[in-house]
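Data block below; observations after.
One protein chain omitted, others in place.
Then we have chain A:
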Amino acid sequence: MQQVHAAAGASRRRLLTGTAGLVAAPFVIRSARAAEAVSIGVVMPLSGANAQFGINARNGVQFVADQINAAGGIKALGGAKIELVVADATSSPTNAASVAQRLITQNRVLAMIGAFASSLTIAISEITERRNLPLLTMSFSDEITGRGFKNIFQVVAKASVLGKAQLDLTMQLAQAAGQKLERIAIMYEDTAYGTSQSGGLRAAAKAAGVEVVMDEAYPLGITDVTPLINKLRGANAQAVFPVSYLNDSLQIIRAMRAQQIDIPTIGGAAGYVIPDFARGLGPAAEGVLSISPANYDLAPELTEPFRQRFGYFMVHEALENGVCLSVVAEALEKTGKADREALRDALRGHRFETGLAKAMTGGAVQFDATGLNTLSEPVMVQWRGDQLVTVAPGHLARAQAVWKR
């Protein structure tokens, strides 16, 4: 608890005192501890455009770390506690890389978890790969596990798979409601995540013989989405698939409703699956669908304590980043030594099914040779009041989807 807070405070203090605070704080902690704790780096965008997600992600990791420590730490390492070293990646890849570098050289972390946004994760992975340090991530981009890196582990399905599921599950929902989808619109943020997920969507649409009547990229941090929605209105689509973070997702739904466009909206996770979405939109959020790599309602017994502690439901980025740490802990129990290469080898191939890993779709986590979790399967969720309910695929659904034509 205490060291977690000190480390989190360090990233904040850095704003005032430059790097000195960050470097010094974990150092002080280490000398104060007798037993050798296991340091895990947590690099998240805690400021800038993706900060909200970074904070959620950090909360998820912290949640799991506290649980492990409260239960007696890593038993195979003599009860060693997990010590999180939290650092702010900001929302720029260059900063993310230099922060990661510093965590390795100065904080001597054993593994790293980060960094929500794919573009940041890719930047960090260049560093961790060179240093042979395991990096666990819930970023979606295909590029993450598509480069043949040996030290990267992606606990969620890839963006292209998410994009495909986004379309395929939507087709199923429409069909169940007696509608055949023929014309869809895609709009996405031109970041690594938006581009690769929309790529999956596009390919799936082509395979399914669905015409993409609008296919538009827009810049991150857009301040006026009206042109986008004007195009959507002209496109005469039956459903729209926006892939965006929070700032743009709120603007898009508001502008759509203002133009009285209420065709089914199927978001691409990120901004569409966090409490702030419903909080900002109120009734306008009701019934909005989204793809998600995981959802808290699939394992309420594991995610409810998070809500009780932090006051909001366990958003998927909190859950999956928590899973990253849970998996590291289980791998450490297996190897019995705090060695980064042994840890990497233990991560690969083993089926992780303790702790939060059970909350993932598939009920476990297993990485293949590229580091991809092969058990993860995307789900479709829908807003009901201030809750996200899993509505597809059928074997995971917790409620029937509402499909308005």
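By definition in this document, contacts are C-beta pairs under 8 Å (C-beta built on N, C-alpha and C of every residue); 3 or more make two chains touch, one makes a residue touch a chain; residues count from 1.
Just so we're on the same page, contacts and distances are computed from a predicted model.
J.: Any idea which of "Pyruvate dehydrogenase E1 component subunit alpha", "Helix-turn-helix transcriptional regulator", "Enoyl-CoA hydratase" or "Branched-chain amino acid ABC transporter permease" UniProt assigns to the chain that's been left out?
T.: Its UniProt record gives the name "Branched-chain amino acid ABC transporter permease".
J.: Determine which one of A:E182, A:D276 or A:E333 touches the chain that has been left out.
T.: Touching the chain that is not displayed is residue A:D276.
J.: Write down which of A:T128, A:S196, A:N247 or A:T390 is the residue touching the left-out chain.
T.: Answering carefully, the residue with contact to the hidden chain is A:N247.
J.: Which listed residue (A:G48, A:G146 or A:G362) would be found touching the missing chain in the intact complex?
T.: A:G48
J.: Could you list which residues of chain A touch the chain missing from the display?
T.: Touching the missing chain: residues 12, 15-16, 46-49, 51-52, 54-55, 190, 216-219, 221-224, 226-228, 230-231, 233-234, 246-247, 250-251, 253-255, 257-260, 276, 279-282, 284.
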